[in-house]
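Partial view: only certain chains, each at its native spot in the assembly.
Order of writing sets the labels: A, B and C. Residues in every chain begin at 1.
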Amino acid sequence: AVIVKTGNSSFWQNVQTGCFDAQKELKAKTPKFSVTFLGPQSESNVAEEINIVESAIDRGVKAIVLAPSDVTALVPAVKKAKDAGIPVVIIDSLLTGATSNYVSFLATDNDAAGRACAKALIDLVKAKTGSDSGKIAVMSYVAGVGSEIGRVGGFKDYIAKNSHLTIVTTQYSNADMPTALNQTTNVLAANPDLVGIFGANEPTAVGMGRAIAQAGLAGKIVAIGFDGNAALQGFIKDGTLQAIAVQSSYNMGYLGVKTAYDAAFAKKTVPAKVDTGFLMVTKDNIDSTAAKNVLY
Amino acid sequence: MAVDRFLTFGAVVVLFAVFSITAKNFFTMRNVLSLLLQTSTTTLMGIGVTFTIITAGIDLSIGSVVAFTGTVAVIAAIAGVPIWISWIIGLVVGAFCGFLNGLMITGLKLPPFIATLGMTFVVRGVALTITNANAWPAPDAFGALGNNTLFRTGPKFPGIPYPVIVMAIVAVIFHFILRKMRVGRYTYAVGSNEEAARLSGIKVGRIKIINYIICSTLAGLVGVILASRMVTSQPNSASGYELNAIASAVIGGTSLMGGVGTVGGTVIGSFIIGIMTVGLTMQGTNYFMQQIVIGVVVILAVAFDQRRNK
Amino acid sequence: MQEIILDVENVSKSFPGVKALDHVSFDLRKGEVHALVGENGAGKSTLMKILSGVHQPDEGVIRFKGREVHFHDSTQARDAGIGIIYQELNLIPHLSVAANIFIGREPLTRLFTLNEKKMNEDAVAILGRLNIRIDPTITLNRLPISKQQMVEIAKSLSFDSEVLIMDEPTSALTESEIDELFTVIHTLRDRGVGIIYISHRLEELKHIVDRISIFRDGRSVSTDTYSAITMDTIVNRMVGRTLEQKFPARHNVPTEEKILEVRGITRKGVLHDISFDLYRGEILGFAGLMGAGRSELARAIFGADPIDAGTVAMNGKNLTSLSPSESIRAGIAYLSENRKQEGLAVRMKVAENVSMANVAGVSSRMGVISRRRELQACQRYVDELAIRTPSLTQVVNNLSGGNQQKVVVAKWLFCNSKILIFDEPTRGIDVGTKFAIYELIERLAREGVGVIMISSELPEILGMTDRVLVLHEGSLEATLVTKNTTQEEILNFAAGLGGKAERPLNGQSRPVEESTQP
């Protein structure tokens, strides 16, 4: 069984697509194999998710792929599954407690994603100006939270090691879109010679995109965003942003099911940690199936 | 009163001068306009909350109301309602929130802190529920209020952004209401001595309700402006904005004990915060250091004001 | 002659726009009661605040027991032996009576906790010296202002100071409490305490005063032995002219037209089924002891407090909502007895306070206030009532106590009401202005206004009213025609002794039925 935070959002719908693609593939090997996709009404319905897990255990499923809505609340349920000999694969979000409770953890490697954004930015700057030096700015979200440390840390590290770009400023929007808009506006005004900019999460990237468009700098400056909602897709299409790193919800489902299969049916030892990857979406590939699979 | 605020106004000038020298490109027409634009929303919220604070109340629900009204306006626009009507819907929804706040405070006799805190949760919850926490893009025309300008002459003078004009008009109107109109006088009286005001025949409850409606309507206006600037609904945004608004008012001399405060002071207060935020960012000051500097400047500005008043 | 304990030499003090004290000299002997009188704003309270360390003088010398002293706060003065009862109550509303009396010097148990038991017992004893019974554990803000004043007095008495300053201690008290206070003052004097006594109730001075100093415009005009000076001289030196009478000649003629009909007003535990009428052009007095419910009755009529039963009709029409705003619109004004809490917005300006109950009167139909009209109106009352203020836009808090009271009076006069309910209107106001206010009231009555006047000064009731309602514990005890009654009769009814009590003087004064009204 695949149990996610909620059934009714586009992100999780993508996860579901990945799951069923994996099912199709694996059915060929093991015809009995089938996947059920479950989730509570909303992401915060923790108790219901616990109930769903427990009833899955009672039903005697062979493996569970779980996206825990709460870092602690699902620990006892997962333990129960382990005691019942059911391998659990955790996707998307961390679960506390002993890592031995589950067989694998699949999520976006934020560090790698940050580095990829940096690489994309460097490449685009080079393509545009012919050199890898100049000023860039980082528009971050909340200082010091787990994903930010990985994502922005990886970005900065890669920039420092692989280019001569200088980061003139790092701003934190606290994930508030208007704040990101204002901060970007000010950074752009203060640094007319800025060659690139990175917006590290969804509301920040949207605010950044608006600021670039309003400053009339769309296309004149290399801008990389993160995540992929409708507004960001619009920015890619109209050239305000050159690329967005979209976390692969599809892969979470696809790899999640495959890992669970490996653990339960193939009896393989599975890697404790799997990077589900992300996709750099640009104007060129935005209409591809791969992109369609991750965008929401 | 005009003279009263003279020295705090001095702080604005000093800050402005300092950043003009230290921050490249700070003192350009383009940037000054951008500064005005960025500060306009805080100013509008600050003016609203000044009214409630003068009555010895407070409004903590501003941030949530901003998010909620913006979301509602975008939804209305998406649903095909004419754009300008969707803006008005935002204002009306804001006014309604204020009306509820006022009712709780006068009818249920709730402390304003609690009534508006409760409202904060409720309104935010409703905004999140109706959008399922998703940001929705609005029709392009929705962006006119937040992004268009007046008197644009070309790249040199990009024009005065509509929100700045709105801010100026609102400031003048509400200054007038507060200082020259009966309802403004009653606002001071209620905040100065509620019992004396009541015994003087002032309908205290009604005055309070009006004040909370003013405050929330201006929050609704800000919600619409911000949604328009983003061309997106953001049910999760604007949380904590109330603190900036209240800080603007208090820096501008409004007393949380009631009875004291001016629109002009609040405008100056919000500009002190605004100039610092923009200036420090442009100066390239480390973000963490910025916080320290803002804290220190706020303290010094008010301390200075306080010394002078003695 | 006793030795001089406190000596003030050439003290001056200025506030922005005001020279409150101008080279004032003054001395106080051991075991004397030294009265200090003067117009409102003459600088009496300011000097007292300097003596008690609240203000510091701009120049001049103060000697206490022969030594020059510079008190920087009131605690220093108190510890040195100078106690003060401030003109304005200085109590902590949210604390109990006992806690208020012992604030700053609470007795502790051996475990360093507050010894509440001892505090309560001692509080009862201290209050007992004034012959008042108040539950020491009751929260102060639940007491009526008169009781609060008694607590304030009790508190200052408990310090056993060598010098005791009393700044208008009796302005909120009724006769019987004043008697108790005077007994205490006599005891203190006999023990050698020097007492400075400030009051605008000049008649009461004769009971206690040894010497009297008169202030005028921030200067000390004269100091005399009380027995060597006449009341006329005192008044003349105070206000700069003679006052032939204490009350103006009465020309108002009550008509038979009922302007106000009050029926069956009841508020559980406070007012019991009270009915009466007020006639156009009549001045009606409410008399009674402290706590008799006079203020409560006035508030009930005005709609300031909710009532349990009863109706109020004006010109034959019932007031429906009984709220202050409805009453004011109908033409009723109510000047409350507690100016600080209920009358003034002390952080607002004089002009703003004067217009507060009638902003419509200075604004356009669109609700825009005309500053010019507002200032004009204010100026008129500043002149008529001799309000001493450096400007019309002075913050009320900076006015002297009496001048603050005048602002409240002005506020209600400016309403052009058809009915005036004045609760202790002349509290703390100097004789000169008192007369002016009496004249104004008389003139308004002559013009057809109905006036209800509540006063704890019986002479004021007798001198100014046409009829008197006497209340006792929330019930209407008697309705008397003023010119046929006496102070003693009123007091008898007020004490609940009714007609049964012995009638002094000419026994002919009797309760008069309302129907016998002229």
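Following the convention adopted for this analysis, a contact is a pair of C-beta atoms (placed from the backbone, for glycine too) under 8 Å apart; a residue touches a chain by one contact, two chains touch by 3 or more.
Given the structure is predicted, the values throughout are model-derived calculations rather than measurements.
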One each is shown, so how many of each labelled chain does the full complex really have? A x1, B x2, C x1
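Basically, only the chains that are shown with their structure count from here on.
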Chain nearest the global centroid, as defined over all protein CA atoms shown: B
Suppose each chain is reduced to the average of its Cα coordinates; what separation in Å results between subunit A and subunit B? 35
Whole-angstrom distance, CA centroid of subunit A to CA centroid of subunit C, is 75
Per the centroid of Cα atoms for each chain, what is the distance between subunit B and subunit C, given in Å? 45
Among the residues of subunit C, pick out those that touch two or more other chains and give their numbers. none
Residues in subunit B with touches to at least two other chains are numbered none
Across the complex, what residues on subunit C touch subunit B? 302, 304, 324-325, 327-329, 334, 336, 341-348, 352, 356-357, 359-360, 363, 367-369, 411
Could you please specify the touching residues of subunit B with respect to subunit A in the complex? 23-26, 28, 30-31, 34, 38, 41, 132, 134-137, 147, 226, 229-232, 234, 236-240, 277-278, 281-284, 287-288
Which subunit B residues qualify as touching subunit C in the complex? 180-183, 185-186, 188-189, 192-193, 195-203, 259-260
